[in-house]
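Read the structure below first, then the notes.
Every protein chain except one is present and positioned as in the full complex.
Order of writing sets the labels: A, B and C. Residues in every chain begin at 1.
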Amino acid sequence: MINKKVNNVRDALKGVKDGMTFMLGGFGLCGIPEKAIAELVKLDVRNVTCISNNAGVDDFGLGLLLKNKQIKKMISSYVGENEEFERQMLSGELEVELTPQGTLAEKCRAAQAGFPAFYTPAGYGTEVAKGKETREFDGKMYVLETAFKADFAFIKAWKGDAAGNLVFKGTARNFNPNMCGAATITVVEVEELVPVGELDPNNIHIPGIFVQRIFEGKNYEKRIEQRTVIQKS
Amino acid sequence: MINKKVNNVRDALKGVKDGMTFMLGGFGLCGIPEKAIAELVKLDVRNVTCISNNAGVDDFGLGLLLKNKQIKKMISSYVGENEEFERQMLSGELEVELTPQGTLAEKCRAAQAGFPAFYTPAGYGTEVAKGKETREFDGKMYVLETAFKADFAFIKAWKGDAAGNLVFKGTARNFNPNMCGAATITVVEVEELVPVGELDPNNIHIPGIFVQRIFEGKNYEKRIEQRTVIQKS
Amino acid sequence: MLDKNGIAKRIAQEVQNDFYVNLGIGIPTLVANYVREDIEVEFQSENGVLGMGPFPFDGEEDADIINAGKQTITTMPGASFFDSALSFSMIRGKHVDLTILGAMEVAQNGDIANWKIPGKMVKGMGGAMDLVASAENIIVAMMHTNKRGASKILKKCSLPLTGVGCVTKIVTNLAVLEVKDNQFHLLERAPGISVKEIQEATEGTLIVNGEIPEMNI
Partner (left out) sequence: MLDKNGIAKRIAQEVQNDFYVNLGIGIPTLVANYVREDIEVEFQSENGVLGMGPFPFDGEEDADIINAGKQTITTMPGASFFDSALSFSMIRGKHVDLTILGAMEVAQNGDIANWKIPGKMVKGMGGAMDLVASAENIIVAMMHTNKRGASKILKKCSLPLTGVGCVTKIVTNLAVLEVKDNQFHLLERAPGISVKEIQEATEGTLIVNGEIPEMNI
């Protein structure tokens, strides 16, 4: 078994530098790498490019890096929940590349899987296709999209083992599996690090080969963005 | 819950016709849709194109359809285990398209996922790239490969439910998940059909949306091609 | 005139048995509340769940189980969770039968705009561009006019597009419209709304053919 375990978030983020490109898992605040984000704030790395579906909220998730003005560029599909984001973007302080959500996922997956480029129908005829090659297949138009390139991927899983095998929970899975192995170094934080051999080999969502470093985080906040509940009558 | 359950293999294969293109899961004889293959022999559909990683052995798997001369064309990556196959191919009776294994998997996945085409490095500079577009990305050459088109996909899973949710076992998984939803109609046979709600939503390998018909098969032979064992001393 | 729930109620009539349905944020999310109970429907949310159920009871919400609107949800028996790439395989691969989403503008050629107001507002397209580029059955839920009374049912979209030539049906607070042959075709009026009122609120070419029935909701 090839051991990926590191002791803490500090060791996990070794090598993180100004100007790098990061991928961060999560959808809204669901399944985000809370510990890695907190450490990035602490390390105060600057001028970074972040690839993440959303940009967090003003005081949580990637919003913390935004508030701290550490982010030079965001690559996301939806950023509607963050006022500081909108302010920085409209003022021109923040560079923003909006990408259709399915294309965003596939650009990660392409990087993971060694595909340089693929054709997708999403965004054809829109701003998103500007400057990109378009092409017809079977009478329908498609846009050529290329794989992402990133230095670090920060992943949040539910359970994992020292071999780097991962299991996600519910919709906290989202982009996390697609970003594993899509960057030079994949750093995973888990809620529970279990002994190697405990995870069922049939039900491992991401095999350890896609992971370079793994550690157990404590006391996850897991903030809920839109608490919608029904009152028991 | 949208019900995909059909009563038996006969109902599952309704609509199968001469000249159609089929995808069949399996690697060697591992994870092949035994019941669907037996029914295809019984139905005696002819001039079919089969997309499957291997061609079975002389008296099992796709070898049964070959022996019966039902196959016009095979699309596979490796066919070294079947003498009748080699005879038909070298004599020109059987049309054969050999495709790199990873490309084969991705051509299925592309069909499942609505991608018309993708660039892959496999086969560049070889016969496989003949007549195909090649292109450089970041100093490396790639071949443009297109998604498969098939009428039926015949899938073997371990467990499934009436909603079409599937779980595979061990390496019997192989191409099966990638072929689900990659054909117009996806037919799944399972060793055990379990009540809806019994499978853990976190550990469903293929969600039911990719499946049109599902049934439980009985008495699987699951023949072993290369029994390699160590004697207990 | 319909309110948001009325629009959702009317759209729910379009949902057929054995449909996999993707609901956008806003009015579309409300559609789930009004689908007939005697048909089988499964709701897909692009953040990675198939088989969504109602909102959870107070105290039973789980931060790890949300929909694309970031709302806490529950799941039905037979539900499944999956990653974003597989989720969009369902969408791009045309496995989802019906897509219901909101819009800022729709044009008579089927173009839709719903993600950006240059210089003012940029929320992003989320999954909408993937959805409209692939879905063959798209219903738009929207207000017929904006807050200043200007039509959002147009000859040509003025805002940056989300997709081209993709919308086939629109349900607004005033009417049900079909989009075909580069024209809007009036199918139904909202309760108490006249054809004239709809014509006045529609900037695009509106075809009114014969007697237009009132919605039955």
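Simple rule for what comes next: a residue touches a chain if its C-beta (ideal position, glycine included) is under 8 Å from a C-beta of that chain, and two chains touch if they have at least 3 such contacts.
As the structure is a computational prediction, the values presented were derived from the model and not from experiment.
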| item | value |
| --- | --- |
| Chain not shown, its touching partners among those shown | A, B |
| Which residue of B:G31, B:G181 or B:G208 touches the chain not shown here | B:G31 |
| Contacting the left-out chain in the complete assembly, out of B:K5, B:K72 or B:R223 | B:R223 |
| Of A:E39, A:E86, A:E145 or A:D161, the one touching the omitted chain in the full complex | A:D161 |
| Candidate in contact with the missing chain, chosen from B:S77, B:T146, B:T184 or B:N203 | B:S77 |
| Residue in contact with the excluded chain [from B:P33, B:G63 or B:P100] | B:P100 |
| Hidden partner chain, residues of chain B it touches | 27-31, 53, 76-81, 86, 89-90, 96, 98, 100-106, 108-109, 120-128, 158, 168-178, 205, 222-232 |
| Missing-chain contacts mapped onto chain A | 1-3, 109, 111-115, 161-163, 165, 181, 196-197, 199, 201-202, 204, 207-210 |
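By definition in this document, only the chains that are shown with their structure count from here on.
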| item | value |
| --- | --- |
| Chain contact graph, described as a line, ring, star, complete graph or other shape | complete |
| Chain A-chain C separation of Cα centroids, rounded to whole Å | 28 |
| Separation of mean Cα positions, chain B and chain A [Å, integer] | 33 |
| Residue numbers of chain C (touch at least two other chains) | 81-82, 85, 88, 91-92, 134 |
| Residues within chain B bordering two or more other chains | 114-115, 201-202 |
